[in-house]
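Structure provided below as structure tokens; questions to follow.
Of the protein chains in this complex, one is absent; all others appear in place.
What follows is subunit A.
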Amino acid sequence: MIREIFGYGFIVFGIVFDFFGALGLVRLPDVYNRLQAATKCVTFGSAGILFGVFILEGFASGGLKSLICMVFILLTSPVAAHAISRAAYRSGVKPAKETVVDLYADELKGSEKDENAKA
């Protein structure tokens, strides 16, 4: 009984996070804002769903598979998000008009100056 309450609680929690992540992906104005909202919310939400399935199934085949899948998603999704945001900045996508500070542009200019000075 208490196991079902905790399992469905985790699943509903994860689905709420998934829904708000997809809403942020549609709603926000910029590639970087969309990536931040969507990746964090959806990773946490899907990990919550998989952990709820693990609690409901127990240490059977289904539960262990969902636990392995959850660990894999939590390890790999930030790496993919970092690679995509770096590639988007380097391919020339401008931030939105409301952006206050852009530190990575200064860092890129500094590294180019260093390379020119060495050459």
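Operating definition for what follows: contacts are C-beta pairs under 8 Å (C-beta built on N, C-alpha and C of every residue); 3 or more make two chains touch, one makes a residue touch a chain; residues count from 1.
In this text, contacts and distances are computed from a predicted model.
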(Q) Which of the following is the UniProt-recorded protein name of the chain this complex doesn't show: "ABC transporter permease", "Sarcosine oxidase subunit alpha", "Multiple resistance and pH regulation protein F" or "NADH-quinone oxidoreductase subunit M"? (A) "Multiple resistance and pH regulation protein F"
Q. For subunit A, which residues lie in contact with the unshown chain of the complex?
A. 11-12, 14-15, 18-19, 21-23, 25-27, 31, 34-35, 38-39, 42-43, 45-46, 49-50, 53, 56-57, 60-62, 65-66, 68-69, 72-73, 76-77, 79-81, 83-84, 86-88, 90-91, 93
